[in-house]
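Have a look at the structure that comes next, please.
All protein chains but one are shown in place.
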Amino acid sequence: MPVFFEKREIVTPGDLLAEGDYIAGENTYKEGDKLYATRLGLVDFADKKVIVVALKAFYVPAVGDTVIGKVVEITIAGWLVDIKAAQPAMLRASDVFERSFRPQRNELPSVFDIGDLLIAKIIAYDRTRDPQLTVREPGLGKITRGQIVEITPTKIPRVIGKKGSMINMIKEQTGCHIVLGQNGVILISGKTTENEQLAMMAIRKIDEESHIGGLTDRINELMKDYKRK
Amino acid sequence: MPGKTQDKLIDKEGKRVDGRALDELRPIKIEVGVLSNADGSAYIEQGKCKILAAVYGPREAHPKHLALPDRALLQCRYHMAPFSVDERKSPAPSRREVEISKVIREALEPAIFLEYYPRTSIDLFIEVLQADGGTRCAGITVAALALADAGIPMRDLVAACAAGKADGKLALDLSDAEDKLGQADIPVALMPTSDAVTLLQMDGILNLEEFEQTVNLALTGCKQIYKLQKETLKAKYVALKEEKEE
Partner (left out) sequence: MSSVVAKVKQKQIAQLIANGKRLDGREIYEHREIQLEVGVIEKAEGSARVRLGKTEVLVGIKIEVGTPFPDTPEEGVLTVNAELVPLASPSFEPGPPDENSIELARIVDRGIRESKAIPVEELSLESGKNVIIVFVDLYVLNHDGNLIDASAIAATAALLNTKMPNYAVEEGEIKKKSGYVQLPIKNHPIAITFAKIDGKMIADPLLEEEQVMDSRLTMTFDKDGNICAIQKGGTGYFTLKEIVEAAKIGQEKSAELRKHVVKE
């Protein structure tokens, strides 16, 4: 049962990756016995499963994801939040206010106003309606300080690294608090702007070079170099 | 024979006005990711044609009532810039542009997994900056790359190429002059992995045998262009990889 590419080779949509008794993982599809890539990315094989880690993809909401979004509209029902998905997400007023309390329309902006950034969690999403958010859990809510970096959502695992190796190294080197939104939006807040900039630079590099091996070491070196200056 | 004296398009040795052989494509240059705002973009130069394609989406459908409950909507606008042709063309969409927008959309739809993104719209814009024949094919070629660049999942890339008859000879990738003065032009789009023809049009006159030969010729052109598309998509990342691994 043949495979037609090596691990971590770059593949394009329509490339025949494998033929036979394989399972089509993310960014692949199967037709009969043949397994093809659907996106540009790096192919990987794990036992019978074939996946493609996409080099560029947009965020598709999933229940349980932590995301960082921007309030773009306020309606009677609550706030519409841009989480960089195909549809805007909804944060209901009832999530923030007590159930018996019926807020006036003009009280909503005092809690979250248009332009505010939020860390939220997706509590509902299916094919028939837009994603629903909550800010009830600890660690969620309005962002008041820090810097935002946006990367391709599929690279978030790379930013985390094996067992957190990458993200922990960045946190150590920069002393910053970092929140990773599954939608590719990352919040960095540190003691100084310089530290924040360093962390941003490291993360951007990961976004650009995630397909090249030895990344953790390179990023480590990069940050050390930068601090020496 | 009455009428203007016609310069030969193809000489006795089968060489064309621009020096090409009958089965030769015009020189092609393609780039991906050329616009920063669009979700995906690509640019092509094929002979004198210069065409830019950009994709926004999947995003909310505007107007909302056009959204489909079970799949994404693909909207496509093929448009020619006023300065793209010899005589200035009015910016308002012509009937030709409306028809071409439709057939391009229908050529790309089979390749896209629209059912993954219900109630959204994928908006594709193709702008012809300079035209010299074969713009709908080059437009499809570059649009497919823009879609891939946007990370939109596809069954396959779509490669397009035209072939026709000029000066009585079957030729690949007709230029504007060859198309205007020639006897037939057949634009074709192909998803090579499944041998699926998603665009097929013709104007001119051909008998059945010539027709089959011409379509086959166009398909060889499509396959060559498909290779170029794949190389171009990978190019940015391959170069970076090679640089870093030194």
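Here the chain labels run A and B in written order, and each chain numbers its own residues starting at 1.
Criterion: a contact is a pair of C-beta atoms (placed from the backbone, for glycine too) under 8 Å apart; a residue touches a chain by one contact, two chains touch by 3 or more.
What you see is a predicted model, and the numbers here were worked out from it, not measured in a lab.
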item	value
Chain not shown, its touching partners among those shown	B
Touching residue (missing chain; options B:Val34, B:Val85 or B:Met202)	B:Met202
For subunit B, residues in touch with the removed chain	95-96, 98-99, 101-103, 106, 109-110, 186, 191, 194-208, 211-212, 215-216, 219
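Note that only the chains that are shown with their structure count from here on.
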item	value
Subunit A residues touching subunit B - in the complex, by the definition given at the top	10, 12-16, 27, 29, 31, 36, 38-40, 54-58, 86-88, 127-128, 152, 208-209, 211-214, 218
List of subunit B residues in touch with subunit A within their complex	39-40, 57-60, 69-70, 72, 111, 113, 117-120, 148-151, 153-157, 191-194, 229-230, 233-234, 237-238, 240-241, 244-245
